[in-house]
Every structure is written in structure tokens, then in C-alpha cells.
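Okay, handing you the structure first.
Removed: one protein chain of the complex. Kept in place: all other protein chains.
So, chain A:
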Amino acid sequence: MSRLELYSPEGLRVDGRRWNELRRFDCRINTHPQSADGSSYVEQGNTKVICMVSGPKEPSNKSQQNSSGAVIEFNVSIASFSTTNRKKRSKNEKRTIELNTTLERTFEQSIIRKLYPRTTISVNLHVLAQDGGLLAALTNASTLALIDAGISMYDYISGISAGLHDISPLLDLNTLEESGMSFLTIGVVGNSEKLSLLLLEDKIPLDNLEDLLAIAIAGSHRIRDLMDQEVRRHANLRASKLVK
């Protein structure tokens, strides 16, 4: 049993946040204009992710063609230096494959696939540093890079994690917190309350789930706004260049 006080009786968490506060969220769009069709960089606390999208393009393998819509491929690679203890990770690690599938399922719903028949859209994600909320950061980075690549989507997908400490819901966990409580990750569609992703690997009592989802959705909306700001900032920059 860890003796760490994850949520003090005074209402402060290990890193000084209150229960409903996000970590620092920084994002950049179009970070690698030369090497990809769309790219982004997301920092959520100390979790850092680069995303590069290429496509829509002709699939390398004919058999992968789908005439009804685009095939979406995710490819997450986790750097061996991303955790405090270096660990070599193979590409086919179960954990990574699971992440890929989860992301594919999430984005299949929000990309308007029928606009790009017989093509592939591949999303390459590189995890540079991990400090909790990995799946959420990956989701956010993918959303931004897809937007940058000009791929039609119904709306933003913004991800966030939230955990349950005893009976208190806590938003946006870091690694320390993740190892001490059960938590879920959600992806919310735009400003709605629709979920396109919900991942829960532990048990959470049903009575507490609703509170937890409520703060997670509120957190996602804030993330969406932050991403929206960045997209608009970048768009204005480009527009000003066009005028010249």
C-alpha cells in the first residue's frame, strides 16, 4: 500500500492541483510541414506526443483497398526513453497494438471516410515522454494532425482521463495517480456529450461512474477549446500569408 497521499483531506493532489483542474496543456499544429501532410505536437503535463498524418494516399497493398471509404491506420511507437526507467519496446507489444486498435475504432467514426474511397490514411504517433493520460494525449494529437492534413471530420475528438480516489473523482491523472487508483479515458465529440471513446480497465462502482464521467466530459470540453484556439491561431497565420 502506497503511503503517498494522492488526495489530501485539504483537497489538494500530489502535484498541487485541485480535483477538477487540468494539467498544463500545450499544443502546436503543423509542426512538420515538410515531412507529413499533417502534423502536431501535444504536451499534456509531462506527457509529450508527436503526430504525423500522411494521406489520403493509395494503399501500398491493393488488398487493403476499400471502395466504400478510407482505411485508417494508426501506428503508435513509444520511445524507450519515454518512461523514467528505460525500456525497449517492440513494435508488436500487446499494449501498443491495443492502443492502435482503440484509436482506429475511435477515429473511424469521426472521419468522413466515404469521401476518400480506395485510399489509406495513416497516422503515426511518437510518444516522447509519458506521465499519465497517454491515450488521451494520443487522441488529441491525432485530432490536431488530421485537421492539419485537411481531412474531413465531423468534429473534434478531445480526450482526457479521470480517476476515482475513494469516492472523489479526479481529473487528468499523472503517472503517480494512475498507479494508485482506477481510472478511465474518454474521447468526446466536439462540444456535445457524445463519447466516441471510453476505456476503463479497472473496476469503478456504478454509483460513482456518473460523477466521474461528468467531470471528464467537462475537462474534454476545455481541451477542445484549447485545441480550437491553436487551430484558429494557425489558420489566421496562414491566411495572413495568403493575403501577402
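What we mean here is this: a residue touches a chain if its C-beta (ideal position, glycine included) is under 8 Å from a C-beta of that chain, and two chains touch if they have at least 3 such contacts; residues count from 1.
The rule is simple: contacts and distances are computed from a predicted model.
J.: So which of "HTH TFE/IIEalpha-type domain-containing protein", "Ribosomal RNA-processing protein 44", "Translin" or "RabGAP/TBC" is the UniProt name of the chain that got left out?
T.: Per the UniProt record, the undisplayed chain of the complex is "Ribosomal RNA-processing protein 44".
J.: Could you tell which one of A:Gln109, A:Ser168 or A:Asn191 touches the chain left off the display?
T.: Considering all chains, including the one not shown, the answer is A:Ser168.
J.: For chain A, enumerate the residues touching the unshown chain of the complex.
T.: Chain A touches the missing chain through residues 1, 3, 5, 7-12, 15-24, 45-46, 84-85, 131, 166-170, 174, 176, 203, 205-208.
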